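Dropping the structure in here first, questions after.
Here the complex is missing a single protein chain, while all its other protein chains stay put.
Per-chain residue numbering starts at 1, and chain names A, B and C are given in the order in which the chains are listed.
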Amino acid sequence: MNCVAKDTLLATDLCGIKMKTPILTGSGTFGFGEEFADFVDLSSIGGVVVKGTTLKPRRGNDGVRITETPAGMLNCIGLENPGVEVFLKETLPRIRQYDMNVIVNISGSSVEDYGLLAEKLDATDIAAIEVNISCPNVKEGGIVFGTDPKAAAAVTRAVKSHTGKPVIVKLSPNVTDIVCMAKAVEDAGADAISLINTLLGMQIDIRTWTPVLGNITGGLSGPCVKPVAVRMVWQVAQAVHVPIIGMGGIMSAEDAVEFFLAGASAVAIGTANFTDPSCITKISDELAAYLAAHRLENIHDLIGKIKIPQKEA
Amino acid sequence: MNCVAKDTLLATDLCGIKMKTPILTGSGTFGFGEEFADFVDLSSIGGVVVKGTTLKPRRGNDGVRITETPAGMLNCIGLENPGVEVFLKETLPRIRQYDMNVIVNISGSSVEDYGLLAEKLDATDIAAIEVNISCPNVKEGGIVFGTDPKAAAAVTRAVKSHTGKPVIVKLSPNVTDIVCMAKAVEDAGADAISLINTLLGMQIDIRTWTPVLGNITGGLSGPCVKPVAVRMVWQVAQAVHVPIIGMGGIMSAEDAVEFFLAGASAVAIGTANFTDPSCITKISDELAAYLAAHRLENIHDLIGKIKIPQKEA
Amino acid sequence: MTETATVMAQQEVAPGVYRMELSSPAIAKVAQPGQFVQVRIFNGNHILRRPLGIAECDSARGCFTMFYRIVGSGTRDLSLLVHGEILNVLGPLGHGFATAFHHPLLIGGGMGLSPLLSYAQAKRGACDILMGGKNAEELFWQSFYAPYVQKTFLTTDDGSLGSQGFTTTIFPQVLKQDTYDGVLVCGPEIMMRGIAKMAAQAGIPCQVSLEKRMACGLGACLSCSIDTTDGKRKKVCKDGPVFWAEEVFA
Partner (left out) sequence: MTETATVMAQQEVAPGVYRMELSSPAIAKVAQPGQFVQVRIFNGNHILRRPLGIAECDSARGCFTMFYRIVGSGTRDLSLLVHGEILNVLGPLGHGFATAFHHPLLIGGGMGLSPLLSYAQAKRGACDILMGGKNAEELFWQSFYAPYVQKTFLTTDDGSLGSQGFTTTIFPQVLKQDTYDGVLVCGPEIMMRGIAKMAAQAGIPCQVSLEKRMACGLGACLSCSIDTTDGKRKKVCKDGPVFWAEEVFA
């Protein structure tokens, strides 16, 4: 397949963000993009969602921060980041050279924090803001906002009122009713919804009888969570009108296709970057090949195209 | 290790049920026990939790009922069962020969259903009743009761008021706050709590663009869910006083030890029975070996013994 | 029972179709034609076993063979195994074909020809075989059946071998050529339904071998439940996979 074909097949527009492919990186798994510059042509992917950023610098959690689980991993990084000021002054100017869509993932411990972060980021050339109300690893990671529709709506409104950039709200899967959460943030003005953040999990070292992770619990990601993520994307796609960015365990183009069929307008690759640092390029190529093989002209011909058989009477 | 040692190491009493080992089978994965009689000495295990039973016979869901996922599987059996009358008249007399603890898992579509089922089962010699308020695969599977603490408490009270047998309530992991659910059923009189039922998931066939499962969504089980299950057991163990039966992805004695350390008083083996039909025996033997190697005298010396490191000041 | 079986040979007999021989004495000894095994692949990728029919049985050497087509990750991983590697096999499972027939006609399409082969082998010289496939390539089965059957009838969708059409197309003609006391069918459901109907009209007893996704293979999990014509529920793994046609097709 030549490049022209690939470009037309995968090019998309996500709530105003022009993207060469509908494939982003998952926040926290791809640094600021630059760390992967040797492995991925950063200007050729949909965009880079950078590590969760907070108002003040954060040193993150102590002790062991990651561990492998069956078909997945747990992490409790704890939102280590240099803070938004350093991001604006040092990181953003540095990564500008890569000519990529930069989406900044933000976390706060109060509604005001989120508003302030949005305001500071509004004055930049970033492509969008992803509002993380779902980090399970720190009290200040917004998880309280991620499990209560009213609080989630309040955060969304605070961000929206401080920026003209597209606002993506990233939801937590650790809830009884994901549809209710999604509707709440849509009603509050979210331009898109990211699904899913990590499931809260735990591993115990049976030699030492202690939790493996320094923070005791951590966030589960990787292929093990894919069935839950696909289900949530499908449920939410039927209930909201804004586009969905699907993620959770995507390791291959086949996995990505499941998310598109379920109703995701774009996908993000997280844990898979650790397995293979150039996987995002491979997944894009294979996705283009899948579309071509199915004689589709653009990724839009796949989005939400799941066929639900009618039950026999 | 000789048999005497093994017996002493593993013997336990779970809310009045005398068990040779603290290892049960997960409802729906082991039939009525008899199907596994060629592979497992049924009288030597902790007990068999039989397939979910309802008032009326149920034919279950149409179409594909299971599919494999990374380190797990989805099922949407849909509570196919012959109904409680056939169970009492035909099944129970037939399986009596195996001299095993029989725990009957019940599901209803109303609080009254649960009460009626409990009443019918009370007059038998079964060891206990497990109240399934968490089947994600049928509307009548009780999931509405499993996500609302008040409804869960109502079901628990209805069952308790119709039977003198130990009542185990099996909770759904598809909730925001598992501790709140657990406390609600404990307060309503539950004698024990089973954790976890399956996580709601979905898989899409990218060749046909249709859901793989006949019921569209299904319940995720197997090693992939273990970190979530261990986390929930640990959270609930700190909040309730009744014993917990831990399950979700146990494939080995090592996995079981994680659940005991987290606070489970017994465990159940589900999906692993499909991988290896005699695994429950192997897991018991290896668990006894683990206890012996750690110079523990009984499984009680392991239960809830996780050591949480104190954070440095 | 479960048995750790060693791969004795593996060979691609047609594009994407493999024949695997396993050393598995306990199972080879007791297997009945039409039974199947649940194989467990040890590469860490599979929680569930995969059901595969027993195709040929050599109880003297303690071996049996399976034929399978690569359709997904399990069969692909199976195809990567080489001589000397091991599998775990649970079986033999289910109820096979009735063995009381004297001169039955076997009818198979695609991979359905695999369990029928075990019947042809067990009733050496007693059966005729009618086989259907998309094209000549899919009818590689001829050479495997040749030692065991009397007559062979071939059909292909594209006419590249035998008569053009489906097994249902030439079934009536085949029936005219000989007297059969039974018809045993395994293949796509639509073909089995078609044959069953015609066999009933001809007054010949007919058995069919069904497929449903399976988890336990032991009748415990109800993954493989089907409706029977008398309104009951049966389990393909335990009550089948072979049923009398009238039990399952209305």
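Going forward, contacts are C-beta pairs under 8 Å (C-beta built on N, C-alpha and C of every residue); 3 or more make two chains touch, one makes a residue touch a chain.
As the structure is a computational prediction, the values presented were derived from the model and not from experiment.
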Handout entry: Chains in view touching the one left out
Key = A, C
Problem - Touch with the omitted chain, as defined above, among A:E68, A:D99 or A:D301 - result: A:E68
Fill in the blank from the handout: Out of A:Q97, A:S161 or A:T275, the sole contact with the unshown chain comes from A:T275
Fill in the blank from the handout: Answer key for A:E35, A:E90, A:D187 or A:E297 versus the chain not shown reads A:E35
Handout entry: Absent chain, residues of chain A that touch it
Key = 28-32, 35-36, 38-39, 51, 59-60, 64-68, 71-73, 75, 77, 80, 222-223, 271, 273-278
Exercise for the section: Kindly note down the residues of chain C that lie in touch with the hidden chain. Expected result: 43-45
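Simple rule for what comes next: only the chains that are shown with their structure count from here on.
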Practice task
Sort the chain contact graph into one of these: line, ring, star, complete or other.
Solution key: line
Fill in the blank from the handout: By C-alpha centres, the chain nearest the middle of everything shown is B
Handout entry: Distance from the mean Cα position of chain C to that of chain B, given in whole angstrom
Key = 36
